[in-house]
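Just passing along the structure, written as structure tokens.
A single protein chain has been removed from this complex, and every other one stays in its place.
Letters are used for the chains, namely A, B and C, taken in the order the chains are written, and counting of residues starts over at 1 for each.
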Amino acid sequence: MVKDSCIAGCIWLIPALPLLGAAFNCLLGRRVGNLLVGIIGCGSIGLSAVLSLFIFNTFLALPVEQRRIEVNLYNWIPSGDFSAPLTLLLDPLSMVMAAMVSGVSFLIHVYSTGYMRKDESFARYFFYLNLFVFFMLLLVLAGNFLVLYIGWEGVGLCSYLLISFWYERESAARAGLKAFVVTRFGDFFFLLGIFLIFVNFGTIHFGSVFEKAPEVLSTTTATWIALLIFAGAIGKSAQVPLHTWLPDAMEAPTPVSALIHAATMVTAGVYLVARCYTIFELSPIATHTVGIVGLATAFISATVALVHNDIKRILAYSTVSQLGHMFLGLGVGAPGAAIFHLLTHAFAKALLFLGAGAVIHALHEEMDIKRMGALKQYIPATFWTFTIGALAMSGIPGFAGFFSKDAILHATFVHGGVLVWLMILLTASFTGFYTFRIVFLAFFGEKRWDVHVERPIGVMTVPLAALAFLAIAGGYMGVPHALGGMDKIGGFLAPVFSSHNPAEPAEGGAQAPEILLMVMSAIAAFGGIGTAYYFYMTPQGKEAPNRLRQRVAPIYELLSNAWYFDRVYQAVFVEPFMKAAGFFWEAVDSSVIDNAVRGVANSFLGGGSIVPKLQIGAVRWYALFMVLGITVMLGYVFLLM
Amino acid sequence: MVTTSHYLILGSALFGIGVLGFLMKRNVIVLLMCVELMINGAGVSFVALCRQTGSLEGQVFVLFAMVIAAVEIAVGLSLILLIFRNRATLDVDKLEVLKW
Amino acid sequence: MSALGGPGELLKGATTMDISQWPILSMLIFLPVAGAGLLFLIPWRGDFLPKALALVVAGLNLLLSLALFRAFDPSSSGMQFVEKARWIPEIGASYYLGIDGISLFMVLITTFMVPMALLSSWEQVERRPKMFYGFMLLLEAGLIGIFLALDLLLFYVFWEVMLLPMYFLIGLWGGAERRYATIKLIIYTMGGSLLMLVAILVLYFIHQGQTGEYTFDITRLYGTTIPPQALLPMGLAFFAAFAVKSPLFPFHTWLPDAHAEAPISGAVDITGLLIKTGAYAFLRFLLPLFPEFSISYAPMIVMLALIANIYGAVVATAQQDLKRLIAYSSVSHVGLVILGIFVFNLQGVEGAILMMVSIVLASGGLFMGVGMLYKRSRSKDISQMGGVWRDMPLLGGFFMFFTLASVGIPGLSNFVGEFLIFLGAFRANTFYGVLAAFVMVLTAVYLLWMFWRVMFGPSPAVARAWQDLSIGETVTLTIPAIVILLMGVYPKIFLDRIEPSAKGLLGHVEKKLVQREDLRAGYKSSTGEKVHGHRLSSR
Partner (left out) sequence: MELIQFYIVAAITISSAVSVIMQGRVMYSILSLIVTLLSVAWIYAILNASFLAVVQVILYAGAIVVLFVFAVMMLRYEEIEPQRMRTGLIGCLGLLVALFFIFELILSSATGPFVEEATLSADFGSIKSVGAILYTQYLVPLELASILLLVAVVGAALFSKRG
């Protein structure tokens, strides 16, 4: 009990510390100099990370049934029977997320002090970044839907601010706006989902909602709620068809891409669906939709990633694809696996992005992998860590991504069917291919650049190393039973997905297929990597990509235009909207309505101009009409009545 | 027997003559005088009715009306002086400044 | 329960001065009048003294209203600090003032915004500043009068009086097209309010016919039963007056012109203050006086509100003039407010009131920002700008803040109001809720796009020697920003005080409606006509 209250007392500090940091950097940042800004910025997050790890530790010591702590800070919006208190909830799911978010954020903050050290808006950058961490922690620690929504919108806002960070670039401003509007489109549905929840349950508190959900909701209502929530997740987590903002979001400084657009914010959708899993389970349609969207996203964006040359865009599409994996996991009834993949992906992808950042930094803002090469000799630390990240990402046995992806693949095989499994297997080989395409093109081969290499400084290398460690070790949280592990993470998270039992310790007979599946996925990954090696490392394969490109020209066109999503949206939504706006303003507002008003005004003016025209003067007519008026009134009163 | 009606008719007549003059005359100074006539006509009616009802409020009202009349004449005449200096006429028909 | 003490408790600390005995409401109205009188009558030398005087008067009024806020009893739903005196006893008109949770924040925001407007125009009014400041104070008095009057005739007087300073403010200190703008403003609003005057008189005589008593006291008139044949014309007359002032689609086109031509601080006031008199009047007069009208025509009004909401947002996207853009955003937001009022539930009404306050703050902040920008650039044309952030990071920051507040980012004031309105609309009718909430996407589009075009992008090649904000300007923008933040983070202070009155209002509407339904059911039960109840909830 003591531990309980101790935790309850300091939960609020986890998000509050970054907020303080943000406030400091906002108000005083420009005055105090970069050193202090950096210290405050990283320090606040660092403290928060230490605190959450400490709480995690205490939390683990609690008995399972007590692992659910709620704190009411104050009643935020009380209105009649509606109330939205600022509630923080600590349960295994939010604990894991909070620890991951604060930890990864801390590493990226440290990295940023090096990466951004020459930027003149250093303080602004750390203000946004701290604010982001605050909102993200609020999102994962939220105890009801509205608090989650604050965090949800807040991270979207910070994402917008950070994408547009280099606002003088027209493309950055455009990408920021696009990201905000597209995700807000998703938020709109999410908000409707919250309303629907409130209308049905009379509360938006997580505990009460999920507890009552099976009794209260009919399948139809559950479907509606689940789909609306999922629409929010689609926007935020960049799933097809709302994924188009994420590649453009790469206009942000690279550490931001690592933090927001790979490790944390974009995974919020996965977190949300996992959080509401009880509702999703009530509706097969919703669950299937989640799975299908996840699968489609995973596949489509993996294919697009194959042909791009911009290092950050490849990683962005890779992120979208991996998020698709997570949703697939959710859709096939393996939320634990999805969250596990979320964690390992966060480590690996943050590592890849930071590595890419170091590469870009080294080559002075060069992002085209065709103009890199042979960097292994120049920045070896980056090379090694990047490769570890790439291995983890591709799902090579022994690295983090392997275990988590395997968990999803297994669930897919069991619940989704062979066809889905094959598709995702293909995607896995694509993943191996495009990740190592970067590795081979950027770090090996001949030198295709001629600038002075800027080596990453210490504060940039240390986070890389730390993340590399996590990208290897992170997987051992959830070694599956089939390999003789304990699946610690699955067990830890299980109470959250109450009605759902995580992969039971498999029967002796069932272990064999699982291991077989693992072998298959490892083969697929190696196949992808091997193809990349053949294409980019061997002299024989050099011409292969070009030949392939010519052979399947239409498909290549399709892929390099990212399946034409952007163009279609431009033609179907953006342009008609702008035209409508112009039409309504000029044709309706300025013509129809205004002319009606002007007509009234002119009729008065016209009427008014007749009287004075009868004679030259006006004053005496006023007098005459005054008297006439009185006369008529008197006449009415005295003569007629 | 003189009834209140007699005085009221007298007051009305005075008022009416004022109105008539106000509409017919063109000299601004005379117009002001016509206003005085109207005020006096109203005053007669007031005082007559006042005697009828036995309350003094009507007389007080007439007193205030006189004050107003004095004010009006003072300001009005000084305005007329000003207008005359600027426009060199007192004919209302030629003063069309109020025209829009 | 509550880990933080919260400012609510702080504000209710020991009262050192008992102000409940003062005629504080009259003071609120007449202090600015006195200030304006001093400004007009004394032949001041120089500009500083009159400006300072105006500011001091406005500041004093703000302090007074804060004292009022502190003494306000949040648990009561009735009128507080009531002052009643004979005005024209012969016709039953009285000088009757009172304040409740609905008007409290209207008054507060007025007394708050006027000093802000004065500050923001401190160096921007070049011609006859003392007249300008005098009219601003008169405007303040008129506005406060509208919010406090409980007598229909008194209300009407204030309603018209307020137009006068507005007319001069725009007509004398406005932009190039100011004549057009003022005439449009006057025609629109006078047209509406004359209809209302007729309806007021009709109501007055109907009431007299029923009770034998001549009175303009709205608390008595609330009980009047309107004969069915008079209901539509009277309701429409009131509706027209308020809809024009609000302004509700399609009566809104005066607003962009008035905005675009108004002097900067005048614009601050119109946005917020003038237009929310309309929405306030809906709550105070239309709903309780004509509940039957309000409810049976609510679907149409709600449709208009939704159209205004979406239409305003769409048209705002097409604007090239900064001030017009913000004006259309006001049209859009006001649509939301009216939607909140006419869904007849507690969340909607509370949200509407919060939203009104919040629009004033957020749009006011934007306007002040535009004013400061205009002072340097002499342009309101968006296409002429770009890259302003580079030149003026501080202004850019504030501009961002107010833009985000308008967009409705949680944690800032607009969100709370919007959220409650959406929720109320959703509860009343799913369709309303969906349409209303969709605007949050459009709002983001036009506001952030505007922000991008103004602030982002490269600086033009021509060197601009624009100074960033001065300390005075920074302070002017900081104060509303703090209030916005406070409202967004701890709206409980506001909601607690609004709730009893909002509940009372809805309860009254419901009660009156039920009475009538009973009455009519009595008449019609013989013919077997089904009496349909309206779903109302004061939950």
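Definition applied: a contact is a pair of C-beta atoms (placed from the backbone, for glycine too) under 8 Å apart; a residue touches a chain by one contact, two chains touch by 3 or more.
All values derive from a computational prediction rather than experimental measurement.
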| item | value |
| --- | --- |
| Visible chains in contact with the missing one | A, B |
| Absent-chain interface as seen on subunit A, which is shown | 614-615, 620-621, 624, 627-628, 630-631, 634-635, 637-639 |
| Hidden partner interface residues of subunit B, rising order | 1-2, 4-21, 23-27, 29-30, 32-34, 36-37, 40, 43-45, 47-48, 50-57, 59-60, 62-64, 66-71, 73-75, 77-82, 84-86, 88, 90-91, 93 |
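As a working rule, only the chains that are shown with their structure count from here on.
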| item | value |
| --- | --- |
| Centre-of-Cα separation between subunit B and subunit A, whole angstrom | 83 |
| Whole-Å gap between the CA centroids of subunit A and subunit C | 37 |
| List of subunit C residues in touch with subunit A within their complex | 1-4, 6, 183-184, 187-188, 191, 250, 252-254, 256, 311, 314-319, 345-347, 350-351, 387, 389-390, 393, 400, 404, 409-411, 415-416, 419-420, 422-423, 426-427, 433-434, 437-438, 440-441, 444-445, 448-449, 452, 455-459, 489-492, 495-496, 499, 503, 538-539 |
| In the complex, subunit B residues that touch subunit A | 19, 22-23, 92-96, 98-100 |
| Subunit C contact footprint on subunit A (complex, rising order) | 12, 71-82, 124, 146, 149-150, 153-154, 157, 160-161, 164, 167-168, 170, 172-174, 176-177, 180-181, 184-185, 187-188, 191-192, 195-196, 198-199, 577-578, 580-582, 584-586, 588-590, 593-594, 597, 600-601, 604 |
